[in-house]
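Of the protein chains in this complex, one is absent; all others appear in place.
Presenting chain A:
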Amino acid sequence: MNCLVCQNEIILQIGWANLFQLSVPRPICEACAAELELLKGNRCRKCSRQLEEQLCSDCRSWEEHKEMDTIEFNYSIFAYNEKMQDIVATWKYRGDYMLGEIFREYVREAFKQKFSFIGKDSLAIPIPLSTERILERGFNQALQLGEFLPIEQANILSRIHGEKQSKKTRMERITTENPFFIRQPINKPVVLVDDIYTTGTTLRHAAQLLKQHGCPSVYAFTLIRG
């Protein structure tokens, strides 16, 4: 097995823990894994940002705008450090689909810990890409992440083509119009899945639409807190 990030061979250290049972080979080597920064310590209860207080200033202002305060909370796993930026660039923008595999175990583990309260009948909904973008990239990275989850995934949102989120300024992102539309009503709790939470506008737009179409509660699960 070679590390999907650095291509070096992963040499399994044999110890008492894995001497008698086969362990699943990991797709990322320890040196690369150590460079990924897991979010830890106290965080904003609403958006997973690392800080001392309970609620960050952004989320406080979201709470003041009731019509856009549509998600219960967001949970993210990683910080967007340099290593992660490199990996995301290759995975998402260059289109190296396989690289997403390194996140499988992290995503499953985090979901087990943070979303155990959620019913088995709830749905994972990936944030969609516009038709143009998906043809350009070939795949939707959010859909790939959603497949790692133990609940059913439903791809019921669509997106109108527009400028890439990452090319916009913060102000443009927050004031942008809702780019999503929905294909069917929904009556189950939903976990929205995406790769990066930056301002949270995208996720809130999607959640707003879901709630308008009957969804009781919307949570967000993102790989990275930008």
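Here, a residue touches a chain if its C-beta (ideal position, glycine included) is under 8 Å from a C-beta of that chain, and two chains touch if they have at least 3 such contacts; residues count from 1.
One rule holds for everything that comes next: contacts and distances are computed from a predicted model.
A single chain of the complex does not appear, and UniProt lists its protein name as "Competence protein ComFA", one of "Carbohydrate ABC transporter permease", "Competence protein ComFA", "ATP-binding cassette domain-containing protein" or "Glycine cleavage system H protein". Contact with the chain not shown here comes from a single listed residue; of A:S61, A:T90, A:S166 or A:Q212, that residue is A:T90. Residue A:Q7 is the one among A:Q7, A:Q21, A:Q113 or A:T175 that touches the chain not shown. Remark: the residues of chain A touching the chain excluded from display are 2, 7, 90, 94-98, 134-135, 137-140.
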